[in-house]
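Shown here: the complex without one of its protein chains, the others still in place.
The first chain written gets the first letter, and so on, giving A and B; residue counts start at 1 in each chain.
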Amino acid sequence: MFDILIRNGKVVDGTGARAFLGDVGITDGRIVAIGPELQQEGRRVVDASGLVIAPGFIDPHTHFDVQLLWDGAAKPALEHGITSIIPGNCSLSLAPLKADDRKTLIGMFQQIEELPPEAFTQAFDWTWEDFAGYRAAIEPALAVNVAPLVGHSVIRLWVMGADAQQRAARPDEIAAMQDLLRECLEAGAVGLSTSFVDVDENARPVPSRFAQFQELDALCAVLGEFGRMLQIVPEFYDTDITIARIDQLAELSLKHRIPTTLSPVFDNRQSPNNVPRTLARIEEQTARGARVWPQMQTRPIDISFSLLRPSLFFARLPGWIKVLRLPVPERMIALRDPATADRLVADVGEDGGERLMGRLVVRGGGEAPDHLVGRTLGEIAAERGEVPARALITLSLENDLSIGFLAANGGHDSTERIGPMLANPLVHIGASDGGAHLTSFSTYGDTGYLFSEFVRKSGALSLELAVRKITSDTAEIWGLKDRGLLKPGFAADVVVFDPQIIARGEERPAFDMPGGGMRYVRDSIGIDTVLVNGEVAWSKGSYSDSATGRVCELT
Amino acid sequence: MALSLQRRFTTPEPDESLESLAARSLPDLPLDVAMEHIRGWNLHIFLMRRPRGLLLGGDVVFIEPPQT
Partner (left out) sequence: MKEAVVLAAEVAAGHDGEVDLVLTLSYENGVVGTVILDADTAFEIMQSCGATSSADLVGRAWHDILKGI
């Protein structure tokens, strides 16, 4: 008898092979049988009639490092079908880190990933310094599987102290970093992350950016001993630099026989050659045998702003720029001045801003009154008998300029262009940033969006290919042992979902961070059941108490 | 598949100055012209970075204008 029998589903096994009607039998946390009409019974039966049975999804770019210390499910990632996550991206991880350097790291996380300081001080006891200690701290309560990266910036900080953000490393310091990285890999780290972009809360480049290429090369030699991943954040705003980074990654990949990945890569209609040129270079380097995986997110980029800070949303409006660049007290005086407000409204054109501003949505989670949240400025303006530009000014003044507006689908939003990119075998679907950017936008639900937008709506990917791209492809790229496939002997990470309705929910504020802090989240739609290592972790809208997640074994 | 030609770049030596980098990268040009070129071709360092012009060990520094 199986522990769990998932019956009568459309089995999409993660290989990309055509789906078939069948059952999946699970015992002792592993898949033990797959096929049509399995004869054994199950102690627990999940009826998957009309639903897809697929391997659990794997998210390769997250920042759940700290959340895992109070929430082993990395909510709400798990309810979207994510059963394995990779935290520690972008050069930042919670270990190895000396106690004296915690404040420095918290500042970086706060600046780069928008994680509040309370997340690091109120919800757990910080008892460890080394990587094994961090692993021991998260492991007992994990409900998702974790394959943590170790951050280059913290490795540098450990070895060089404050000099890590000042200078190149000496040979003895590079050797010490190599030893430290080796220790982390022996403790289960899936690889090393570094960044060429990020700055700390004082706008100082993070430690990894002070490293010479020779330092990175030396660290990759250690990755090569284990065959582990190097993740980088390239200068994604410049195609030529991104290509230079691809070439550096290719060199490191070939020399040390390691996989590498760069994240993010995204498409904008204003720079349409960016992704094609990037992928052309990836193709050339892949043909040489290099393993360089560009990560692309599925979700469009939403623009958000308030009148508290000058935004380029108004770049074509001289009067608005002039007012928004005033210090806040003078700015408010100017906006309150009827003549100035009239000029600003006139500045947007005869339609009163209907075309430019009418579809802006009032964001929740800040100072906005509840009855306005989620509504368009056009609707609100009509209700008030104002044009949208006037409503934007008055609403802002009524809320001390702290009211946020959102322009949905501001970038990376062309389904026709992005669908084929996501389907490209050289593109690694990821870059979700799960667990980060808490107060700017929701980083959850990208997998649901993959199915709703690119499988159901545009057909750019078949159901089978979409599943493969976020399961077995990811497991293979990252070397996650026995995950990513529905196959006898593999870990029973399984998601059961309705292919007709799977999607991401609307973005909404949630006040569930330590200290009551706010973050934007999305609920899942169409996910029926999620199993992690053979236990039901989420089913029909509820989390279980299971804590069967693990730090992933690696190939 | 042969690699196509891409924009040439260098990386800074430890504690290297713009003068030194420009002189070794564009040796045939007068130093002030070479420095002006390096500045203009590397806005990520000389325009967008704070403090402007801070050379970091990990930087990609282009030594020619865009090619495509």
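Going forward, a residue touches a chain if its C-beta (ideal position, glycine included) is under 8 Å from a C-beta of that chain, and two chains touch if they have at least 3 such contacts.
These numbers were taken from a predicted model, which means no experiment stands behind them.
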## Note on the structure
Contacting the left-out chain: of A:Phe109, A:Phe196, A:Phe313 or A:Trp478, that is A:Phe313
### Query
Which one, A:Ile321, A:Ala423 or A:Leu465, makes contact with the chain that was left out?
A:Ile321
### Task
Pick out which of A:Arg30, A:His437 or A:Arg456 touches the chain that's been left out of the picture.
A:His437
### Message
Just checking the interface: what residues of chain A touch the absent partner chain?
### Response
236-240, 264, 266, 268-271, 301-305, 309-313, 315-318, 321-322, 325, 410-413, 437, 440-441
### Task
Pick out the residues on chain B that sit against the missing chain.
40, 43, 47-48, 52, 65-68
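Here is the rule we use: only the chains that are shown with their structure count from here on.
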#### Entry: Whole-Å gap separating chain A and chain B, where each centre is the average of the chain's CA atoms
32
## Note on the structure
Contacts from chain B onto chain A in the complex sit at residues 1-4, 6-7, 9, 11, 13-15, 44, 49-50, 54, 56-60, 62, 66, 68
### Query
Which positions of chain A touch chain B when the two form their complex?
167-168, 194, 196, 199, 203, 205, 208-213, 215-216, 235, 237-238, 240-241, 243-245, 247, 277, 280-281, 283-285, 287-288
